[in-house]
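Before we start, here is the structure in question, set down as structure tokens.
The complex is shown incomplete by one protein chain, all other protein chains being positioned as in the whole.
Each chain carries a letter (A, B and C) given by its place in the written order, and its residues are counted from 1.
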Amino acid sequence: MFALLETPLLPSEALATFETRLNGAGGVVSFVGYVRPEAHGSDVTGLSLQAYSPLTETGIERAITEAETRWPLKAVSVLHRIGDMAPGDPIVFVATASAHRRPSFEAADFLMDYLKTDAVFWKKELTEKGARWIEPRAEDYQDRSRWDAQTGEPRKAPTHVRNQ
Amino acid sequence: MFALLETPLLPSEALATFETRLNGAGGVVSFVGYVRPEAHGSDVTGLSLQAYSPLTETGIERAITEAETRWPLKAVSVLHRIGDMAPGDPIVFVATASAHRRPSFEAADFLMDYLKTDAVFWKKELTEKGARWIEPRAEDYQDRSRWDAQTGEPRKAPTHVRNQ
Amino acid sequence: MAELLYFGRLTDVTGTGGEEVSLPSDVNDTSALRQWLEIERGWHGTLTDPSVRIAINDEIVPDPSEIANGDRIAFLPPVGGG
Partner (left out) sequence: MAELLYFGRLTDVTGTGGEEVSLPSDVNDTSALRQWLEIERGWHGTLTDPSVRIAINDEIVPDPSEIANGDRIAFLPPVGGG
């Protein structure tokens, strides 16, 4: 399942809900990302996340489908905040369930790499020194490219590029 | 932190507790392992986990220390059940917190590989067809050996072997 | 009229998240649109930056792709959530 949330995300509740639909899974991996409290030596005062419907939703849904194709998953959950957040607030919750732990670890890792580099969001970080738009780091693109290398395929264009 | 639990493990509560001590971490990975409901075509009726104190505790504490040495972690939690469990019951909760997601993913993965192959537990699975002791699978030992290859060191003897 | 949408850091330059424009007849693809807005508005190359992708009617397209009045055309700087 997937949802964009305009209200606070509660990871422990999200995990409890996820546990109700494990379908006999033996291993669950979850990732939670939080608004960092400090950036480049300045205190962060807030984070604002903008989405573009329906591109954001269709892109994430395609990434979930890709994960389900690559790994034998019994359940997947992606909850992502939009709007204004405070330092320490959860931004994203990803959970994956599988019979064994390795598919769960890899699928959660894959989904996070997708979310960090390809998901249609724009992030504005507010600090005591001013506002700054955050774009993916070089490491994020490198992490993302691991999944291309694995299939032996060249780096794909974003999945929502229209064929001409 | 680390604890062996003789009473039910509640992953969502464990995650909520873990969130209170993130120390400004930006990414938390958690793993939860559950008693599988089915094994080799038989319904599982229970799982019994035996530990050997203090070997079990000292081994896990050393693995946590090793994880903290390898990755810049802000918090680690390992909760492990002992005693009798029912199908679907959580067996283990591992959580790792770091500034970015990659150290959290790797450290949780590392700790689970340790727990699966080197942690001092014995697992007896009860099914409708009888009881069976479960030992690590070949994949578990392979997964564990990934962490040795990474450091370029030969496979280490268990960390609690006494030097002669 | 075409609907133009600006996201993320682009709004710091455009000052708005969206606007309606009447496309001149010779502005009939995405590359021409980027150039036309650059000249018209003097946005210091913000929209001609190749890292800024364009979506037509909610689908990301490569340059040059055909556009026409009636389209919803979104300018998307590098994305990333999580």
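As a working rule, contacts are C-beta pairs under 8 Å (C-beta built on N, C-alpha and C of every residue); 3 or more make two chains touch, one makes a residue touch a chain.
As the structure is a prediction and not an experimental result, all values here were calculated from the model.
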{"item": "Touching partners, among the displayed chains, of the absent chain", "value": "B"}
{"item": "Residue, one of B:25, B:92 or B:126, that touches the chain absent here", "value": "B:92"}
{"item": "Touch with the omitted chain, as defined above, among B:18, B:71, B:121 or B:147", "value": "B:121"}
{"item": "Sites on chain B contacted by the missing partner chain, in the whole complex", "value": "33, 49-50, 52, 54-55, 80, 91-92, 112, 115-124, 133-136, 140, 157-158, 160-162, 164"}
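One rule holds in what follows: only the chains that are shown with their structure count from here on.
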{"item": "For chain A paired with chain B, centre-to-centre distance based on mean C-alpha positions, whole Å", "value": "25"}
{"item": "Gap in Å, rounded to a whole number, between the CA centres of chain C and chain A", "value": "26"}
{"item": "Chain B-chain C separation of Cα centroids, rounded to whole Å", "value": "51"}
{"item": "Per-residue overlap in chain C, given as positions that touch at least 2 other chains", "value": "82"}
{"item": "Residues of chain B engaged with two or more neighbouring chains", "value": "101"}
